[in-house]
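Of the protein chains in this complex, one is absent; all others appear in place.
After this line comes chain A, so read on.
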C-alpha cells in the first residue's frame, strides 16, 4: 500500500477545470517534486489532498484512510501537513506561537518542547526572534517558519508548495538542505511543488510533470531536468513555435 493514493480525481472552480482525472501515488519516505507551468494544477492538487478544495470525483487515500470528504482539520490529524503557497504564516502571532498552533493535535507535551528547540536549532534566526511578531520576518524567514510550523504537527506526509518562490537562491539552498535533513531524520514523505527542474534535479527525487490539469510525464528528477518532456510541458507540442523562439 502506498503512502498516498490519488485515484482519478478532478477539481474544478466553477466551470473551469483545474485537475482532470488525475491518478498518482506516493511511496513511504519518498521525495516527489511536482513541476509544470502556471495553471497546470499543481497547487490545486495539493489543495485537494489537504481538503482545502473539494474534488468533483475520484478519491484520495493516505495509509488506507479515505481523505476525500474529510474536513482539513481531520486530515491534518491523520498526519498530513502543508506549507502553502505564499506561506500564510500568522503575522500577528509571535514566531513561537506560530509553531505552537499545530501542536493541539499532539498528546506528547514534552516532545513538543524538544521539537520546538530542534526547529530553532535548524533555523537559528527563528530562535533569536521567537518572541517577535511573525509578520515582521523577512520572506526567507517566513518560509522557514512555515516549514517549522508544518513540522510541529509531527506529520507523516508533508506537502510544500513552491518553497523557492520569491527567495534568494542562497536561501533556497538552505531551505532545501534543511528539508532533506529533516526528512532523513524523521522518515517523512515529502511532496514538493517546484517550478525549477534544475533545482529539483540537484536535490534529487522523483519528478512528476503536470500540464493542463493532468500528469504528462514522470521520472527521476535528474533525468527529467533536460528532457523534451519538460520543454513540451512548458511550451506545448508546437515545435515550430519553440524554434522561432530559439
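Rule of thumb we're sticking to: contacts are C-beta pairs under 8 Å (C-beta built on N, C-alpha and C of every residue); 3 or more make two chains touch, one makes a residue touch a chain; residues count from 1.
Here is the rule we go by: contacts and distances are computed from a predicted model.
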Per UniProt, the name of the complex member that is left out, chosen from "Branched-chain amino acid ABC transporter permease", "DRTGG domain protein", "Electron transfer flavoprotein alpha subunit" or "ABC-type oligopeptide transport system, ATPase component": "Branched-chain amino acid ABC transporter permease"
Options A:8, A:88 or A:128, residue touching the unrepresented chain: A:88
Interface with the undisplayed chain - residues on chain A: 50-52, 71-73, 76-77, 81-82, 84, 88, 90-93, 97, 100-102, 104-105, 133, 135, 149-150, 153
